[in-house]
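Apart from one protein chain that is not included, each protein chain of the complex appears where it belongs.
Naming follows writing order (A and B), and every chain is counted from residue 1.
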Amino acid sequence: MRFTGGMIGSMAVLLTGCDAAALRPAAADGAAIARGREAAVRLGCGACHVLPGVDWPRGRVGPALSEMGDRALIAGRLPNRPDILAHFVRDAPALLPGSAMPALPMRDRDATDIAAWLGSLHAD
Amino acid sequence: MQTDGPLHHDADLARVLDGWPPPVLDPAGPYSEPITVLAWALLIGGTLVLALVLVALGVALFGSGRTKARLGGEKAIWIFGVACPVVVLTGLLVWGLTLTSHLSAGLPTGKEMRVRVIGEMWWWRVHYLDAVGRETVRDANELHIPTGIPVLLELQSADVIHSFWVPRLGGKMDMVPGRTNRLLIQADRPGIYKGQCAEYCGGPHALMGFIVIAHDPADFARWRASRRPAPIAGDLVARGARLFDTVGCAACHTVRGTPADGMAGPDLTHVGSRGTIGAGILPNNAGTLAGWIADSQAIKPGNRMPPYRQLSADDLRALTAYMASRR
């Protein structure tokens, strides 16, 4: 049994640096959205948030992310733009001091992918 | 967790095949390897015997002539139902008995590393012992071992019966209240090996996992040397450390080098360096730590830690930072 990709990934990202300039998301394509969902699951975002289509965990600490693509604001404060969202998922306290959401070490591509995925979540 | 349709991309495919080859058939040390050989012999032999019975049944149903007639008498029962099984089973029994004594022999040898692992509902207490059995380092839910030497585990239980199982490193052994069972494991290659509780222990038994991390001896020595409490550095971490003692964490958890000395839950002195959170079930990062602290019941329903929903955002972030810094 190999160790899960998730764990190795999360350990690997702890070591990678953080470069804000790289967080310019490309046009959201299907592959990025799929990767974003996978990254969100792998990093355990579900520990605090209900992620659509993910049965476990269904965290109740932060808001459910089911219709993130329809929201005007992130956390009620920031405009919901893909680039801002990508920053936010990686380092929430830098953008919104006082947020309970901690800075999460992750690869640049994970951040933009997750933002792309979140942006694609709409009410049916 | 992906329930929305068939496999769409490589990542999903990789995930499905992640368990391949099956760990029982993919041994990583001398205490699992001979069992794998035995398993293959049994699987292949069993398939052959099944084929033989199917052929016999086929002859009985569709055959004709002499073969069928021979099968239809007591002599055939003596040959296939008595003689053949007795010969095969005797051989297997000898193999099994020899292997049993080989795998459980030589306890302890004096060269091995000793670790006491205590099953708890639903996590694992890990005490590293020195050569004479004194505790040196305490940890939880994760077992670090050097490659190439046997590790003698002293398995105990603090409450109900659990069972320690890392299929790639050896067979399983129950943890029974009132007893100490011994189990030898060994990894020949560095790597991360998954384990799980194998004896039903109620509630979230399904989510009682752990990992064994095998280091080559030099790495292991470094890891071992790093097992002293990390300094408390920075305002946020300091604030988290104070909160840890005031909001109740310290009642159940120990962080060595601080006043926190609770014994009910896992020792958190090195929680930030662990690979997983919740006993082998989620990757350990600041986000999952925060989620666990605030509401672990959503992640592992039924576990013994109450939700801490009353924490303010700042407090939660401080506690999370403190925990993440306990490396």
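Simple rule for what comes next: a residue touches a chain if its C-beta (ideal position, glycine included) is under 8 Å from a C-beta of that chain, and two chains touch if they have at least 3 such contacts.
Criterion: contacts and distances are computed from a predicted model.
K.L.:
Tell me the UniProt name of the left-out chain, picking from "ABC transporter permease", "Cytochrome ubiquinol oxidase subunit I", "Spermidine/putrescine import ATP-binding protein PotA" or "ATPase".
P.N.:
For the chain not displayed, UniProt's protein name is "Cytochrome ubiquinol oxidase subunit I".
K.L.:
Which of B:G148, B:P190 or B:G203 sits in contact with the chain that's absent?
P.N.:
The one listed residue touching the chain not shown is B:G203.
K.L.:
Provide the residue numbers of subunit A that touch the chain removed from this figure.
P.N.:
Residues touching the hidden chain, for subunit A, are 1, 4-6, 54-56, 58.
K.L.:
If the missing chain were put back, which residues of subunit B would it touch?
P.N.:
1-3, 15-20, 22-25, 32, 34-35, 38-39, 42-43, 46, 49-50, 53-54, 56-57, 59-61, 63, 68-69, 71-74, 76-77, 80-82, 85-86, 89, 92-93, 95-97, 99-101, 103-104, 121, 159-161, 163, 165, 167, 170-174, 176-179, 181-182, 194, 196-207, 209, 281, 301-302
Operating definition for what follows: only the chains that are shown with their structure count from here on.
K.L.:
List the centre-to-centre spacing of subunit A and subunit B in whole Å, with centres computed as mean CA coordinates.
P.N.:
Here the centre of subunit B sits 30 Å away from the centre of subunit A.
K.L.:
In the complex of these two chains, what residues of subunit B are touching subunit A?
P.N.:
1-4, 8-9, 11, 14-15, 18-19, 22-23, 26, 167-168, 191-194, 211, 275-277, 282-292, 294-295, 298-299, 311-314, 316-317, 320-321, 324
K.L.:
Would you tell me which residues of subunit A are touching subunit B in their complex?
P.N.:
Counting only subunit A, the residues touching subunit B are 1-11, 14, 31, 34-35, 38, 41-48, 53-61, 93, 98-105.
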